[in-house]
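Complex shown without one protein chain; remaining protein chains in place.
Showing chain A:
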Amino acid sequence: MSDIRPDIEIRNLYKIFGADPGAHIEAVKAGLSKTDLNRKHGHVLGLQDINLTLPGGQISVIMGLSGSGKSTLIRHINGLIAPTAGEILYDGEDVCRMSEAELRRFRRKRTAMVFQKFALLPHRTVLENTLYGLDIQRVPRAEAEPIARRWIDRVGLKGFESHYPAQLSGGMQQRVGLARALANDADILLMDEAFSALDPLIRVDMQKVLLELQEELRKTVVFITHDLDEALRLGDKIAILRDGALEQVGTGQEIVLNPANDYVAAFVREVNRSRVIHAGTVARVPEPGESLPEASYPARLVLEKVARRMTRDGHRAARVVDRNGDTQGVIDLSAILEAMVNPATADSETA
């Protein structure tokens, strides 16, 4: 990619909801817990000491149960919520210190947002909804319309330009939401549980649409979900949030293989590990002089795909190779099976 997008750097971010957040920030920094803050002072601790880098041009997923502070966090990135303390740096600027006017310009040019309940304008057609961000920037219609039509086309809604949102299904409405966000040509795409309200099949469709678009656009996507499968499918980087604090940050594989604590372990217990773990992770270093199998698969391939190809091709063992085709290790079906079995479930069976 020619244009490298900057990272979003979140530093020591705190958010306290209530009548006088400033009065309690020091106590919270000194370790006052969320429950105590609520019980003793009637304030809600939304976020505590968040330090997170969201890499430019990648999809970062923020995950957590309902009420863990996901929406609060993502709304700090475009300044919809102001922090009690901390900073959010983007391209040399602190979003938290921007004036109203600067913030408006930042939102118009650099961020776009997709919402859980779509948040389309019911009195505007699909085309007019897609044009919304450009209208706000006062781009002349003659210039804006072709852009909007192109994005409507890209999200698969060609022919629906003059429909109103109420005439569309949920999945189609969210496609409009996506087109509206993309038409802005912003670096940052904020998606707050954007697919959570959709039926499972349509949800998978939308995930594919997003991945395809991202393949080409390389935006800095911040995606929120409470669904681990979705997080693993989309996220280059995953951050797990609980009660307003970060529990673990890492790639999907890191989180599944090494959950930082019981909370994260509980999250990953039911996940389909074969879709997360890469062949390279399971491969063992061959003994010196060992005769290597003929077949080979890329190290980045997930176990599910490796297993499918090996059974299809009738191999019991194979080499795992890196990008240059150099052998990294060997893998066989029993090693794959062992890695796919969840250690937690395995333990409970032997016990």
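Following the convention adopted for this analysis, a residue touches a chain if its C-beta (ideal position, glycine included) is under 8 Å from a C-beta of that chain, and two chains touch if they have at least 3 such contacts; residues count from 1.
Note that in this section contacts and distances are computed from a predicted model.
Q: Which protein name, taken from UniProt, belongs to the chain you can't see among "Glycine betaine/proline transport system permease protein", "Fe-S cluster assembly ATPase SufC", "Cytochrome C class I" or "Sarcosine oxidase subunit gamma"?
A: So, among "Glycine betaine/proline transport system permease protein", "Fe-S cluster assembly ATPase SufC", "Cytochrome C class I" or "Sarcosine oxidase subunit gamma", the name matching the hidden chain's UniProt entry is "Glycine betaine/proline transport system permease protein".
Q: Of A:N12, A:S33, A:Q137 or A:S334, which one is in contact with the hidden chain?
A: A:Q137
Q: If I consider the whole complex, including the chain that's not displayed, which of A:N78, A:Q174, A:Q214 or A:S296 touches that chain?
A: Hidden-chain contact among the options goes to A:N78.
Q: Looking at A:K40, A:R104 or A:R141, which residue reaches the missing chain?
A: From the options A:K40, A:R104 or A:R141, the contact with the absent chain belongs to A:R104.
Q: Give me the chain A residues in contact with the hidden chain, please.
A: Interface residues of chain A facing the absent chain: 78, 80, 103-109, 111-113, 115-117, 119-123, 132-133, 135-137, 163-164, 166-169, 180, 184, 190.
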